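Read the structure below first, then the notes.
All protein chains of the complex are present and in place, except for one that has been dropped.
Every chain is named by a letter (A and B) in the order it is written, and numbering of its residues begins at 1.
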Amino acid sequence: MLGSVVSLLAVMLTGFFLFRILPGDPVRTMTQGRAVTVEQLAELRRQFGLDKPLPQQFLDYCLGLLRFDLGTSFQYRAPVAELIAERLWPTVLLVGTGTVIAAMLGLWLGTRAAWRRGSVTDRLSTGVALTLWSVPTFWLGLILIVVFAGGLGGVLPHLFPTGGMASPGVTGFLPGVLDVAHHMVLPVTTMVAVVYAQYLLIMRSSLLDEMGGDYLVTARAKGLRDALVLRRHAVPNALLPTVTLIFLNLGGVVAGAILVEAVFSWPGLGMLFYEALRVPDLPLVQGLFIFFSASVIFMNLLADLVYPLLDPRVRT
Amino acid sequence: MNYLEVQDLTVSYRTAAGELPAVRGVDLAVAPGSKVGIAGESGCGKSTVALALLRLLPASARMGGRILLDGEDVLTMRWGRLRAVRWAGASIVFQGAMHSLNAVHRIGDQIAEPILLHENATPAAAARRAGELLEQVGLPARRAAAYPHELSGGQRQRVMIAMALACGPRLIVADEPTTALDVMIQAQILRLIDQLVGEHGISMLMISHDLSVLADTCDRLAVMYAGRVVEEGPADQVFRSARHPYGAALGAAFPTIGDPASRRSPRGLPGDPPDPAAMPAGCAFGPRCPVAEPRCAETDPVLWPAGPDRAAACVRVLSDEQARGAGVPAGGAAPAEQVAAHPEKEGRTP
């Protein structure tokens, strides 16, 4: 709990340092490559409060954060917090679906691989996982678009839309849901493909750690079938370290979301981040940096709360 | 008829270095209601024997010989039959109860698990039975809701015993049931086992490195060394006046409880048990034997009658008995390559 608060403070500090101090002149960075007059620059500095002394800037920044005021976007001329709130739900939908599927797939395949260690299944699924793990997320997304949305330049039918979250002109609840689901197939596949591998590898190695456990000999001595020994005794124990690591690796999921959204033009936070980078819209990048970091810290806090439910040893 | 009869059991492990023998021809018999002990240092193969009884060894182990449980050979059983026999026909109290209980399940559920599996009981009936079993081992029934980490070492061992009794088996194998406990608790647990086994008329095979514990509890004793039984007989006789030098060393050792050094090697006996990959020629105990003779490096002795109802695998015993002219088969001294056969089957039955 205290650790999370300290981490959040550190995120705030980093945010300030990264975007106000490191660039030297943030306004210069934002307007690079454009023709701007000295007066315009001064006006922008005044607008973003950059003309004040640094301690004053820092105080304003901290007070703003306390009121969830993340500043004003340079590009949209709108409050950053508002933009984030607007784009939050598409990301939650995409990341949530992707993570749940990836976790289930990874845990299931990891369990199977560990239980039959050294078998063809094990080698195959570990090999595929390692390969997908080595593939850059964005490239996999591009290839999926070329093959399944673009139909390889006309060779294949156009099975899925190339991007976005909904088609124009679709009305009604059920058609709307189906349309969004249709748009989600490729982005979710990309996310799952890249993320599930690490769950598989973690589950596999933590189950292999449990395999030598004496309590499994007890379970087998009781006359349980192998499948029950695995499901009822080995897996619940192996899940403990796995869950911790899954939460620890959420930062990776956030990164995956940014790339997937950028590639599939999914109108979420990742896409917003990508657009902000290209300007670069520093207040927006800073706001998203703080938001992403804070949500990962929050998820870790959540993991600390979930963990006791799984492990009775921590509960007491 | 013996409830458990082990005949010429061999176990070897396949490893990268080739096949390593862990058990090299062991014969054992446990009559209904009797208590038999197996003693020996760590690595002598006694725990391997315990696990082999219910075919619980890892896949890399290869077993030979016969293990007759109530007349049925465990080694050739079908999987379904084997699962039915496990725990219901013979159950095991494992060493180190901390790791033998599952940390994430309540102990009541763990005790009820085999009842549900083997007896078609309803969950409520199984839970009730688990509570009764806990009271039998001296724990309040409400402790069924506890997790293993909430109990002390002695309490966990009691839970293991309650679990072993769950399906009313006719044989309990106790594999170092008191090793991790301190002296007072050790005595309590031993008394508890003794009492429960007696009450239910259960046969018991107890395995320990501590000869004095076994002598207290068991009717008969077998001493194992390097994968073989080297001495066998009535418990107090083996304990007090062992005929095999290794049995004598074990008996004289009175290891300090809780001191790992004395567990690994009995006092007054230098060296380590032989590496299974490089067994010495002749008697496996020869290199460490305080009374070894030149012929010990040439002769691999087998179990030989060593007095009434006793047997020992030592050339000195053989020559003593020969000198006395008692029951020596034609052929004289044991041939070097003779494998432990079954000398005097009836002599080994309690």
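Simple rule for what comes next: a contact is a pair of C-beta atoms (placed from the backbone, for glycine too) under 8 Å apart; a residue touches a chain by one contact, two chains touch by 3 or more.
Note that in this section contacts and distances are computed from a predicted model.
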item	value
Undisplayed chain, where the name is taken from the UniProt record, one of "Aspartyl/glutamyl-tRNA(Asn/Gln) amidotransferase subunit C", "ABC transporter permease", "Transketolase" or "Menaquinol:cytochrome c reductase cytochrome b subunit"	"ABC transporter permease"
Missing chain: touched chains present in the view	A
Touching residue (missing chain; options A:Ala10, A:Ala78 or A:Leu305)	A:Ala10
Per the touch definition above, residue among A:Ala42, A:Ala78, A:Leu130 or A:Leu302 touching the missing chain	A:Leu130
Subunit A residues touching the omitted chain (full complex)	3, 6-7, 10-11, 14, 18-19, 22-23, 26, 29, 117, 127, 130-131, 133-140, 142-143, 145-146, 150-154, 162, 204-205, 208-209, 248, 250-252, 254-255, 258-259, 262, 273-274, 277-278, 280, 282, 285-286, 288-289, 292-293, 296-297, 300
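As a convention for this text, only the chains that are shown with their structure count from here on.
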item	value
Centroid distance [mean C-alpha coordinates] between subunit B and subunit A, Å	55
Subunit B residues within the subunit A interface of the complex	51, 54, 56, 83-88, 91-92, 94, 96, 99-105, 113-114, 117-118, 147, 149-150, 163
For the subunit A and subunit B complex, residues of the former touching the latter	213-215, 217-225, 233, 236-237, 240, 310-313, 316
